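Here it is: the structure, laid out below.
Missing here: one protein chain of the complex. Every other protein chain is in place.
The chains carry the letters A, B and C, assigned in the order they are written, with residues numbered from 1 in each.
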Amino acid sequence: MKYGLVGASGRLGSEVKEVFIEAKHSLVYSVDITGEKSEGKPEIIIDCSLPEALPKTIELVNKFDVPLVIATTGLSENNLSELKKLSQKVPIVQSYNYSIGIQILLQLTKAAKEKLPGWDVEISETHHRFKKDKPSGTAKMIQNIFNGKDINTTSLRLGNVSGDHTVSFGGLGEVLSISHRALSRRTFAEGILLSAEFALKKKNGFYSFTDVVFGKE
Amino acid sequence: MKYGLVGASGRLGSEVKEVFIEAKHSLVYSVDITGEKSEGKPEIIIDCSLPEALPKTIELVNKFDVPLVIATTGLSENNLSELKKLSQKVPIVQSYNYSIGIQILLQLTKAAKEKLPGWDVEISETHHRFKKDKPSGTAKMIQNIFNGKDINTTSLRLGNVSGDHTVSFGGLGEVLSISHRALSRRTFAEGILLSAEFALKKKNGFYSFTDVVFGKE
Amino acid sequence: MKYGLVGASGRLGSEVKEVFIEAKHSLVYSVDITGEKSEGKPEIIIDCSLPEALPKTIELVNKFDVPLVIATTGLSENNLSELKKLSQKVPIVQSYNYSIGIQILLQLTKAAKEKLPGWDVEISETHHRFKKDKPSGTAKMIQNIFNGKDINTTSLRLGNVSGDHTVSFGGLGEVLSISHRALSRRTFAEGILLSAEFALKKKNGFYSFTDVVFGKE
Partner (left out) sequence: MKYGLVGASGRLGSEVKEVFIEAKHSLVYSVDITGEKSEGKPEIIIDCSLPEALPKTIELVNKFDVPLVIATTGLSENNLSELKKLSQKVPIVQSYNYSIGIQILLQLTKAAKEKLPGWDVEISETHHRFKKDKPSGTAKMIQNIFNGKDINTTSLRLGNVSGDHTVSFGGLGEVLSISHRALSRRTFAEGILLSAEFALKKKNGFYSFTDVVFGKE
């Protein structure tokens, strides 16, 4: 596929370029803080940038009329509304985390929550010192499972950690925890590739990475 | 209820006595390495002892013709066969672990296993330095989920740890773990009480603690 | 020894009574929310209460003119000043944590800090849901090692956890962590007994549990 990349020089953008090259896909359009580079019309837009870049991303999707896979974290409610509106026109995959293991963690957390009413819940995440948002988008995805309830969430920033997440359930005599650790950012880039292939086959609509992994018509 | 206790002076036996007293149940028969003490006919036998005591336990269940709740770990295939035979006559609850959190861990592990084919699996357990069997009975319960497959299982013995268990799934870019930690042995004694109440209401049959927690007719 | 106990019915107070009884010491004075009980003159006062009880504790120490071992957490700067003033008259042992392992954790943290300048530092603590102060007094003791620097500290509250503390150092390619886990509150009661024996042999002065474990004239 020919793809366009917003946030091409960032940490995740660099991994995406590597994984997509290995899969023989061509970067025909890129934009980041160093400027814009265009060598053709992309068939899909990938956004690995910051919320500030969202207007540019929406402009590009509208201009080329192609699907979008967006991995930006720290999106506001407003940002998400804009994306949902855009998805009436094109297919959009939006997730704060593109690893398969996190999808499983979310499912297990839902199951544990049903079985352990009245237990304390704590979410904890650790990321590299360069991460700008707090708590992580993935931590917010976990919070959403406990809808409404205010779940204490702690954030650690350490060196170059790719991303750890733990949900703990505490009863009076025992603690149950579900943990995920990303070993490298490459995992996320592979999930983004999977999502791009998924989006190219879909009609307009707003999809999550859960839909990509577990299916949704 | 009036209950009999095999392994009455052991670590877990002592907790059972405490929890059962608080629930107003009477110890009318007890046996351990220091000898036998009988003050009446028990309505149920609880065994928190070692495999060596099993013949005595079976003798007692036959003699009094009452249900059995057995928490002994390190049972052999033969031991289990004997218990299953005995369960044609009386209700028996058998588990290597009587905590609710471990039941949830077993369920989550089954779910994760289905979703993560091809991932590496590792089981790890930590217990107090006095624990005689290795790996723990609970670790064996986890191994059974991966029936047939030989799962690497590591055992640590540290101080007075009540019991930690972790199952880890490893993919090429990520690791997912499910962990349980018993904060005190009291948790197990409470699960044994629950099981005793369950057994008293049942007909003959071989039950697990899963049946006690999630039901089985 | 004959001892007096402030906060006698609390979680830690109950453990202290158990450990002191086993060591053949007599509780001759106690006070807690349920009232006061006096059966003689104590040779030492133990305080396992809350900051609100400090005026009463100071009153008792002055009245009986005896040493004090204080385990109360959440003390203000003012509270500590008052105690230091009082220590001109009697020996006082003050610590937010009376376990030997935490003393070692503090020493190792100091050593690691010297060797790893420029690394990120994170402190994390987990305690039972009933703990009133946040972060824990022990976390504050760890923070003090990095004097002046503002160290991010996260607090989790889960079930009945006795007390976990972790200090993590993060470099760009690696993470080093030092962790301590109290298996039961009994550990702290044993450290308090050690401190009481220490205080009875000392002249006036303000001592830490570090002094008790590693000596100080």
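Here are a few things to note about the model shown:
Here, contacts are C-beta pairs under 8 Å (C-beta built on N, C-alpha and C of every residue); 3 or more make two chains touch, one makes a residue touch a chain.
Nothing here was measured: the structure is a model prediction, and the numbers come from that model.
Check C:A8, C:V121, C:V175 or C:A196 against the missing chain and you find that the one touching it is C:V175.
From the options B:V31, B:V90 or B:V161, the residue with contact to the unseen chain in the full assembly is B:V161.
Contact between chain C and the unshown chain involves residues 99-102, 104-105, 107-108, 111-112, 115-116, 169, 171-184, 186-187, 190. Counting over the whole complex, chain A has residues 159-162, 183-184 touching the chain that is not drawn. What chain B contributes to its contact with the hidden chain is residues 119-120, 122, 124, 126, 129, 152, 154-161, 168-175.
The rule is simple: only the chains that are shown with their structure count from here on.
As for how the two copies chain A and chain B face one another, over half of their interface residue numbers coincide. Annotation: 37 Å between the Cα-based centres of chain B and chain C.
Between the CA-based centres of chain A and chain C the separation comes to 44 Å, rounded to the whole angstrom.
Computed from the mean C-alpha positions, the centre of chain A lies at a distance of 42 Å from the centre of chain B. Within chain A, residues 169, 171-175 each touch two or more of the remaining chains.
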